[in-house]
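Every protein chain of the complex appears in place save one, which is left out.
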Amino acid sequence: MTTLQTIVSIFLASLLTDNYVLSRSLGICPFLGVSKKLDSSLGMGAAVIFVMGCAAAVTWPIYQLLQRLGLEYLKTVAFILIIALFVQLVEIAMKKLLPPLYRALGVYLPLITTNCAVLGVTINNIDDGYGFGLAVWNAVCVGMGFTLALVIFSGVRSRIEAADVPEMFKGVPATLVAAAIVSMSFSAFSGMI
Amino acid sequence: MKERILPTIVLTVICAVVCGLLAAVNGATRERIAQAERDKVQRSLTAVFGEGTYTPAATAPEGVTAVYTNDSGLTIYDITADGYAKGGLRVLVGLDEAGCVASVGIVSCGETAGVGTKVTEPIYLAQFSGAADKNDYPDAISGATFSSRGLAGAVALAQQYAKEVQP
Partner (left out) sequence: MSGKGYLHEFTKGLLKENPTLVGLLGMCPTLAVTSQAVNALGMGLATMFVLVGSNLVISLLRKVIPATVKLPCYIVIIAGFVTIVDFLLHGFAPELHESLGTFLSLITVNCIILGRAEMFACKNRVLPSILDGLGMGAGFTLSLLAIGSVREILGCSTWMAGTPIAVHLPAGMPQLSIFTSTAGGFMTLGLLIALAGVLTRKKPPAEVGCGACPMAKRCTGCTPEEREARKEGTV
């Protein structure tokens, strides 16, 4: 597999065939919680792309260090602590230095610490043995896949709100069944790679 | 002053204690985990190549985790191959004395469920049996191209080493 092939296949896989939200069931809480409106979906998506890319860039060298010390088993503890501290730092820095960006994305940042897709992508990067560049690229692509799922689903949800749903399915059950149908439509992509 | 330093100290102490505990638990379970891994390979060997004694060779060539020989003259290569995920496929390749494939088995498959896992199906693996070289390998499964390639690569690697041993 050449590097270019890898780059393209990572892109296609994280957007379509192996979408974190719709086929790996990661990051479901924000997917269901924030997808009500298109603009909030886009804001959350942008914040996730940013944090995922940075988290991958920060955790990759940390893992190399842990590996050198023979402490690989500390990776879960180290990664989540670093992600949590990093998100708080970004929040503080953004508030001071880039107030307009903070107004657009800042509100989503605290939600991201407990977004399992972020920790998931950093751990999968290690398990898949990516180098630094590919790890960051993979994280950014996964973030884009997350955004795609959110944006598509926000469109579906605005239709559900107008639809006449049976009483017992109103609310979350209808949302989940709609998510099932969106996820089913994405399973048609499997086989592309 | 106290308000500024205390939180840092508490967090550091908690981190240190957690790390210390984990080191202790790691020490206590390390042997057990290694044993579990060995058992897993042993179970796969028995499942693919039948009951018998499998003697591990003292050394393994580069790219091969371990080499085993059994009573019926098979040489079995334990190879970790790259599928869609790097190192996602752990394969056992059994070669007979002539270097032809006797059978191929999968120890573990970290591939996407339902997609890359197609290569683990016995019907597909059976198509490798009797193959003398690359030309005899089955075609890649569509939708599991990377996994199929990784599997074929592992079989080719085993056959390459077998040829070097007995020219």
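Each chain carries a letter (A and B) given by its place in the written order, and its residues are counted from 1.
In this text, a contact is a pair of C-beta atoms (placed from the backbone, for glycine too) under 8 Å apart; a residue touches a chain by one contact, two chains touch by 3 or more.
All figures in this text were calculated on a predicted structure; none of them were measured in a lab.
Peer 1: Specify the residue from the set A:Leu12, A:Ala84, A:Leu101 or A:Met192 that touches the hidden chain.
Peer 2: A:Ala84
Peer 1: Could you tell me which of A:Val8, A:Cys29 or A:Ala93 touches the chain that is not displayed?
Peer 2: A:Cys29
Peer 1: With the missing chain put back, one of A:Met44, A:Val90 or A:Ala135 would touch it. Which one?
Peer 2: A:Met44
Peer 1: Applying the definition given at the start, please give the residues of chain A touching the unseen chain.
Peer 2: Given the touch definition above, chain A has residues 22-29, 32-34, 36-37, 39-40, 44, 73-77, 80-81, 84-85, 107-108, 110-111, 113-116, 119-120, 123-124, 127, 167-177, 179-181, 183-184, 187 touching the missing chain.
Peer 1: Which residue numbers on chain B touch the omitted chain?
Peer 2: Missing-chain contacts on chain B: residues 3, 6-8, 10-11, 14-15, 18, 21-22, 25-26, 29, 32-33, 35-37, 39-40, 108, 110, 113-114.
Simple rule for what comes next: only the chains that are shown with their structure count from here on.
Peer 1: How many angstrom lie between the CA centroids of chain A and chain B, rounded to a whole number?
Peer 2: About 30 Å, centre to centre.
Peer 1: Under the touch definition given earlier, write down the residues of chain A that touch chain B in their complex.
Peer 2: Interface residues on the chain A side: 1, 9, 13, 17-18, 23, 71, 73-74, 77, 81, 127-130, 190-193.
Peer 1: Name, in rising order, each residue of chain B that touches chain A in their complex.
Peer 2: Those residues of chain B that touch chain A are 15, 18-19, 22-23, 26, 82, 84-88, 110, 112, 114-115, 142-143, 145-146, 149.
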